[in-house]
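Only one protein chain is missing from this complex, and each of the others stays in its spot.
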Amino acid sequence: MSLAERVARLEALEAIRQLKHRYLNACDLKQVEAIRACFAEGEILIDYGPLGCFRERDSFVALYQQLACNERVIDLHHGANPEIELCGADQAEGRWALYYFNLDAVSGATRQLGGCYEDRYRCIDGHWRIVETRFRGHCTVLGRSLEAGV
Amino acid sequence: MSLAERVARLEALEAIRQLKHRYLNACDLKQVEAIRACFAEGEILIDYGPLGCFRERDSFVALYQQLACNERVIDLHHGANPEIELCGADQAEGRWALYYFNLDAVSGATRQLGGCYEDRYRCIDGHWRIVETRFRGHCTVLGRSLEAGV
Partner (left out) sequence: MSLAERVARLEALEAIRQLKHRYLNACDLKQVEAIRACFAEGEILIDYGPLGCFRERDSFVALYQQLACNERVIDLHHGANPEIELCGADQAEGRWALYYFNLDAVSGATRQLGGCYEDRYRCIDGHWRIVETRFRGHCTVLGRSLEAGV
């Protein structure tokens, strides 16, 4: 690879990490349009196991709004251990761990979920987007806050 | 951007991430002088909500020492989802998620806090420093270890 190609590779890895980070932060902060913009338009795959399987971004975003966009739902989506690999100049694959935590602001019930994302990304018009994402949880723990607070 | 400018941008992103990581690790390990050196000298802003608002680093570090530097306080400060953007050659903005966990080594009481940092960084004499940091928690959970250990 030429030096320019090596720099472009590092820039792509950086952009893909920031894409996923923007998605995860937007999920915590309930920034619905920012979530939508992380996915490519047209046919994609969002396979979130028990939550459902979505072939385009709008139906996923609609479910997210219905489930998460109320004051009772307080969420953490923290990405960990990103392994990202380019497959050509405009495609990439990634594996991430996720720490997800949910607090029910009314009851104080908590749900912690650990799992793994397997993703595919594509660079479209100079912007990296998620085109496939599969999440599988393998560690669910239920609890209760002794006193819930915000 | 020239290739040299693109490399400089990647180096800056790397340095800023490591700055925040050094800060967070130093908070866990109670390395007071390392914490101080993460912030610029002179007028800055550290807005940690209920913990207080500080206009220079020494008053924040004094409070940190008073609150954290004893054997009863066991802390985790884990950064997640960094989104960093350069604004010119020597300024940058960043958004991070935080997983904070505190264990009271005497009582076994625990406090988990999730939230979001909004930061500004400046490169001064070749070193990136934090010049503004605002933290807002949105998920607090209180608990108790069945048996506290170190």
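The letters A and B name the chains in turn, as written, and every chain counts its residues from 1.
Following the convention adopted for this analysis, a contact is a pair of C-beta atoms (placed from the backbone, for glycine too) under 8 Å apart; a residue touches a chain by one contact, two chains touch by 3 or more.
Please read all numbers here as calculations on a predicted model, not as lab measurements.
Only one of B:A80, B:C123 or B:C139 touches the chain withheld from this view, namely B:A80. For the chain missing from the display, the contacting residue among A:R55, A:R72 or A:R95 is A:R95, taking the whole complex into account.
Listed here are the subunit B residues that touch the chain not shown: 3-4, 7, 10-11, 14, 18, 20-22, 24-25, 28-29, 74-80, 99, 101, 103, 110, 143, 145-150. Subunit A meets the missing chain through residues 3, 6-7, 10, 13, 78, 80-84, 95, 97, 99, 112, 114, 116, 137-144.
Keep in mind that, in the parts below, only the chains that are shown with their structure count from here on.
Taking the mean of the C-alpha atoms as each chain's centre, subunit A and subunit B sit 23 Å apart.
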